[in-house]
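Complex shown without one protein chain; remaining protein chains in place.
By written order: A and B. Residues from 1 in each chain.
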Amino acid sequence: MALDQTAPPTAVTPRLLRRSAAARRARHSTIKIWLGAICASIIIIPVALARVLPLPDPVRGVLRDSSLPPLSDGHLLGTDPNGRDLLSRILFGGQTSLVIGLLAIVISGLVGIVLGAVAGYYGGWVDTLVSRALEAQMSLPLLLMLLLVVALFGPSIAVITLVIAVAQWPEPARLTRALVLVEREKPYVAAAQVLGLRRPTVIGRHIIPNILPQVLVVVFLLLAQAVLLESALSFLGAGVQRPYPTWGGIISDGRELFVTGKWWLVTIPGIAIALLVIGVNLLGDGLRDRTRRAKAGDS
Amino acid sequence: MTHNIPMGGTSGAEVVAEGGVSRRSILQLAAFLGAGTLLGPTLVACAGPQSTSGGSASGGTGGKLSITLNRNLVSLDNKLNQYDAAVTVQRAVRQALTRIGLDLKPELVLAKSFKQTSPTVWTVALRDDIHYSDKSPVTVADVETAIKLYFQVKAGYVASQFPEQPTFTKVDDKSFTLTTTKPVVTLNSLMSNILITPAAANKAEELRDGLGSGPFTVAAADSGTGTYRLVRNENYWGEKALLDEVNVSYQEEEGARVIALTSGQTDVIDTITPESAASLKSNKDIEVLQTKGTRLIHLFYNFRKPAGHPLSKATVREALSHAIDHDALIKSLMAGQVTSAEGVVPSTLEGFAQTGTYTFDVAKAKSMLAAEGVSGLKLRAIWEDSEFAGAARVMEAIVGMLADVGVALELKQIPKGGDINAWRRGEAGDWDILANGYGNQTGLAITNLQGQYGGTAAKEKTRDTYHGFVHPEVTSLLDAASQNPDVAARNAQLKDAQEKIWALWPAMWAWTPNNLLARRKRVTTLDLSPGNFYDLSTVKVSG
Partner (left out) sequence: MRRYVLKRVVQTILTAWFTVTVVFVLLRLAPGDPAVSYAPPNPSSEQLEAIRREFGLDQPLLSQYWTFLTHLLHGDVGQSFQFRQSALTVVLERLPYTITLAVAAIVITAVLAIPLGVWMARRANTAGELGANIATIAGQSMPDFWIGFVLLIVFAVNLQWFPSSGFTSISSLVLPTLTIVVLQVALISRLVRREMSVNLNASYVTIARSRGVSERRLTWRYAFSNSAIPVVTALGTRFAAMLNGVVIVEVVFRWPGVGQLVVDALERRDLPVIQATVLVTVLLALFVQLAVDLIYPLLDPRVRLGEGAR
């Protein structure tokens, strides 16, 4: 920022500046971003490299090595009753969970932004339609509906992804609509219209790029929700078909064994989910502070 | 309690007298057992002194027991619902003419005698001393109404166990006959499922309240949350229950039930998984009871495969069974709490015949498959979520075992409440292997055999056979056996049938899990039956 260029001969010393509210806020958001990035990468990097790392097969186990506790020979995080390496299952399961989460937020982000922008810009019946749909979805018992839909179409990666996307589209839609309502009153939009640009072009080329950073942060934060939702669905028995592991599925399988002393089957994947979600949330929160400040600086 | 003292005194005296009578009468009848709760303890080595004293005029040692079932006990009636543990509670309140004893043989309860007087006629006499908890007598009209209503209720569970509805004919005030068109040699076992209620209060639906003749009465009931409070029936006609009060609740989640037990919130949990049993054994406050069960779980082949399909050959079915390392499965995934089958029904059942054993031999499996020219076989296994303990883990392990003999197995777990029935009938999609449990409420092998292997071409038209198993020579043997009143000849026919079935290799592997029950050590007496139920009236607690 412009802080570094402040000329020395004023009473405002760099020390004072560093202690100013604005500087502290900036520092705090940096801390959050870094902390978040670290938490998230502890999980994401090994998950991304799962196929490259020398790991035992996540689906096929050795029954002799049934239910080994963590730090056993050759099994850092122990094994499940089928003798499958827990670390390997968490990392491969993480691939499925993350792919579901990422696909879900891409879909919900796209749908949300498009519908929100259209509703905000055109107003009228389009707006009424979108707003009513948003309200109706708010009043639905969400988890129950998701379980029903999964029961209806069968649990597969595609169905679960879509179900999560449907659950999540309202948030980016509402934010986009609110932001577009503000943007469309700005002079540049009027200018663009006077220049004879078609309305979709105005939305796509001018308005959306202006609001995108803020919306993208919210969409990114939805990744955390998506991962949590996938695990909740698996917990309630609407997970991806066996024998492919997902985080929620590993926890769900381990929960009846949890009380029999095999704590690692639930605790460790739980920590993995929590670390990733905390990471994403911290990162998103830090970024949101930044975009807000940037916006505040613009106006 | 004070208001009960005079009543308790008189009925206690009656109990002492009846105790003597019933024991004598049973010796005369050369029956195994009788008199409801009275004789349960005398059979069992660990029975407390109360069974020999015969006194217990005060009604036993008292105390409260809290039990947590694994399913919601929707009512204290069994017309529509029956599962093992429910029997325990339902029979504490309502009784039948007979019951299935600890040795899986029928015992007399409300009946004084229950005899097959001709191939199609059974003659039954009621005991003279029996009455409901309000002291009104149990009449033959109550029995007639009960039979009628059990068959009237739509899609009743109990009625479906009977080959036909027996015709009731009253002989006198205390006796009647039950007549069937074909001989039903197991009618005394089957009648243990028909619980008797006063005729006026009985309806063709599940009863939520009302009178029973059992050792307990209902003090409070909430079928929605599945909680019941039973208190001792001070007017009980037999030997009174030892406990003052029994609290029944339910908890489907195994982990939560284990927690409830270890934290002392409940005293008894039944039907637990081998894993929980293994971990609870190390808890010094808890004791795990195990009996060999009557439930058969098998990896059953689909018998609806077209003629050209490898699975339509018995040799291929046999070859695959040699790929299953059941010892490893039993040891690692079932905590040693199951027995690999040695026949086509559980060995605990009356009429079981040993026909062979499952063996693990990868080389043999491979060579047999090669001899049949089978390679690159792709199969699909289905099962319903939680059909048996650790189902998903077992199936996932079997994927690996079959891969070792070059067979690719795809898994399809059908969620609860899903369409497992449509799958089983072959309407939802094709499959090759079904992992499925088959329960038994009668203690008789023939019930299982007819249910699974008694298929006919006519039944197959409506897909009502057991996964397409239709072998007329087996069916006719079973039909003959079911109508044969001579026990020895019947068992010989059943043995013949079982050997024929085994040679067809209907299952890749089959096993019988132990019934596992865990109790806190304050529960000092509890006798678990192979049928996975127990008599609440003889349960004793300390402290």
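Note that contacts are C-beta pairs under 8 Å (C-beta built on N, C-alpha and C of every residue); 3 or more make two chains touch, one makes a residue touch a chain.
These numbers come from a predicted model, not from an experiment.
Although it is not drawn here, the omitted chain touches the following shown chains in the complete assembly: A, B.
The chain not shown here is touched by just one of A:66, A:96 or A:281, and that residue is A:281. Within the complete assembly, B:223 is the residue of B:113, B:139, B:223 or B:524 that touches the hidden chain. Only one of A:12, A:31 or A:71 touches the absent chain when the whole complex is considered: A:31.
Touch with the chain that is not drawn comes from one residue among B:171, B:220, B:370 or B:422, which is B:422. Mapped onto subunit A, the interface with the missing chain covers residues 21, 24-25, 28, 31-32, 35, 135-136, 139-145, 147-149, 151-152, 154, 224, 228, 231-232, 235-236, 251, 255, 258-259, 263, 266-267, 270, 273-274, 277-278, 280-282, 285.
Interface with the hidden chain, as seen from subunit B, comprises residues 72, 74-75, 80, 154-157, 160-161, 205-206, 222-225, 249, 251-253, 256, 259-260, 262-265, 415-422, 428, 438-439, 451, 459, 462-464, 466.
The definition used in the following text is that only the chains that are shown with their structure count from here on.
Chain centres here are Cα means. That of subunit A falls 50 Å from that of subunit B.
Put simply, subunit A touches subunit B in their complex at residues 59-61, 63-64, 66-67, 80-83, 151, 155, 237-238, 241-243, 253, 255-261. Chain contact summary for the complex, subunit B toward subunit A: residues 253-255, 258-259, 262, 273, 275-276, 278-280, 325, 328-329, 331-333, 385, 390, 392-393, 395-397, 399-400, 403, 411-413, 415-418.
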